[in-house]
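As you look at this complex, bear in mind that one protein chain is not there, while each of the others sits in place.
What follows is chain A.
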Amino acid sequence: MSHPKRAEIFTRDAERTTWHDETLWFVRQKRDKAVYAVPEFQELRELASQIKTHTLSRLADYLEQFEAQAKANGVHVHWASNAEEHNAIVLDIIRQQNATSIVKSKSMLTEECHLNPYLLRHGVEIVDTDLGERIVQLRQESPSHLVLPAIHLKKEDVGATFFKHLGTAEGEVDPQVLTEAARQHLRARFLAAEVAISGVNFAIAETGSVVVCTNEGNADLAVNLARVHIASMGIEKLIPRLSDLSVFTRLLARSATGQPATTYTSHFSRPAAGKELHVILVDNGRTQQLGRPDFRASLKCIRCGACMNTCPVYRRSGGHSYDFTVPGPIGAILSPNIDMRQHASLPFASTLCGSCTDVCPVKIDIHTQLYKWRQVIAAADEIPASKKWSMRLLSRVLARPAMYELGGKFARTSLRFVPHALTHAPGYNPWAIARELPEPPPQSFREWFKQTNPKP
């Protein structure tokens, strides 16, 4: 199913669409307020963009520096070229530990690798500890947003889910009560956990340490209680020096939620005494994207979700309409790299309004990349045939003034004489489902001009 189809289904519930739009617009406004309060915000964006561009330009060197430094700190470093390898490494570590209680804090990479279903197939159950992630896990759904994984759900939905899975009272919708139920439910999992898996927000080449940013503190609780900490990271998470980090921490939370910083910014450099720290460096299509000059900059992304909150299409179509781990504008430029045919409609799910590019804290030219993916997708013949041929025909007409004039006249005349019910027939004219066509004037501008300015 393509994005327009899934989006159309989402919009059928007009009230819910309004609610979804307004909720995320509220987050965008919080972001604006935080951004306006930092006079040097645009300079910070530029600096962050340059640091990331530099890092990507010599990624191999920085990765090796990171590996050497991390190993010197007593960290186990693993390399995974794809999702399958990543998942096998995780399973292997779990088996070596004979572990049965596994918890995970927020990690979009493990979502991307479909780690949970993989481990389940191998008889290992894993509990997500981020509240939003846990909610969607209980519902067997995927996150619909990078930062707010359950933003597609209302408190009534959460109440129903918790009634079914956590034994809260039927019809309970008080956020305080529901959160407390989740807290008690998760507390037992935290205490029992033998292995804790986390994502990584930043990895520092200079120190060999990884940095995890959360608001709930679930990552800290999990990894400090468990015997083994597995930190999974995409190779693009790297930054060169510890001193570069503050540029990003200042941008990340402001862009994501309007907070000055995330509640917890935790540095993991070495395992505590008697414990193990594993870092898995995952490629999974990233070097391929790095090899595409037009799309390379998409790897600068720090997963703040600001482009989703600002995107007028995302807000009205929901994260699941993208059918990709990373939804929204950034997902629409990352997904064709993974499977162009499957995600062919995503770069077209945009008006190219450019707001995503303007909020991006690392200045990814998102809307330009959307435009460029469209060219690549059309060249690979992955656009609908009707579009392809109509555009070809249009080109013929528009390169020939006489044909254009005739065609325009024909269209205007037809519109004036064909009955409204026919020109606005819902099955044939998608424009007319919610809109009137322009009133066709008797005379075009050029006809008027010729009449008023006769050639001497």
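The definition used in the following text is that contacts are C-beta pairs under 8 Å (C-beta built on N, C-alpha and C of every residue); 3 or more make two chains touch, one makes a residue touch a chain; residues count from 1.
Quick note on the criterion: contacts and distances are computed from a predicted model.
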Exercise for the section: Look at the options "ABC transporter permease", "NADH-quinone oxidoreductase", "PaaI family thioesterase" or "(Fe-S)-binding protein" and return the one that UniProt uses as the protein name of the missing chain. Expected result: "(Fe-S)-binding protein"
Practice task
Please pick, from A:1, A:273 or A:399, the residue that touches the omitted chain in the full complex.
Solution key: A:399
Completion exercise
Even though one chain is not shown, chain A touches it at residues 3-4, 7-8, 11, 17, 21, 25, 32, 35-36, 42, 310, 312-313, 316-317, 348-355, 357-359, 371, 374-379, 383, 387-388, 391-392, 394-395, 397-401, 404, 408, 411-412, 430-431, 433-441, 443-450, 453
